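One protein chain omitted, others in place.
And now, chain A:
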């Protein structure tokens, strides 16, 4: 499970619940879209802006027609719900993701590498 290479995205993720969605990478789940279509597939990636990428998708459009899509990218704005699979432990997923982000931050130890700090715009 990858952590974003972008400092900005890691910071955003660390401070919002999108981090939970990022932890769903590899899970099969259903995304309800704003136009009431649904997409069920495996989560490939969710970025900090909540754009969702799924693969091997069963897509039901708003009229109920089914089709298969090999790869699907849903713009964040069009995501209404993301279903969390029942077997997913939400708190544990969030904790794991946070640990991953912090591990990236401290990867080189005390003196070497870069340390990132939370910096808010004034």
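In the analysis below, contacts are C-beta pairs under 8 Å (C-beta built on N, C-alpha and C of every residue); 3 or more make two chains touch, one makes a residue touch a chain; residues count from 1.
What we mean here is this: contacts and distances are computed from a predicted model.
A.B. asks: Going by UniProt, what is the name of the one chain that was not included in the view, given "Serine/threonine-protein phosphatase 2A 55 kDa regulatory subunit B", "Methylosome subunit pICln", "Probable nucleolar protein 5-2" or "A-type voltage-gated potassium channel KCND1"?
C.D. replies: From the listed options "Serine/threonine-protein phosphatase 2A 55 kDa regulatory subunit B", "Methylosome subunit pICln", "Probable nucleolar protein 5-2" or "A-type voltage-gated potassium channel KCND1", the omitted chain resolves to "Methylosome subunit pICln".
A.B. asks: State which residues belonging to chain A touch the missing partner chain.
C.D. replies: Residues 7-8, 11-12, 15-16, 18, 33-36, 47-51, 53, 57, 59, 62, 67-78, 110-111, 114-121 of chain A touch the chain absent from view.
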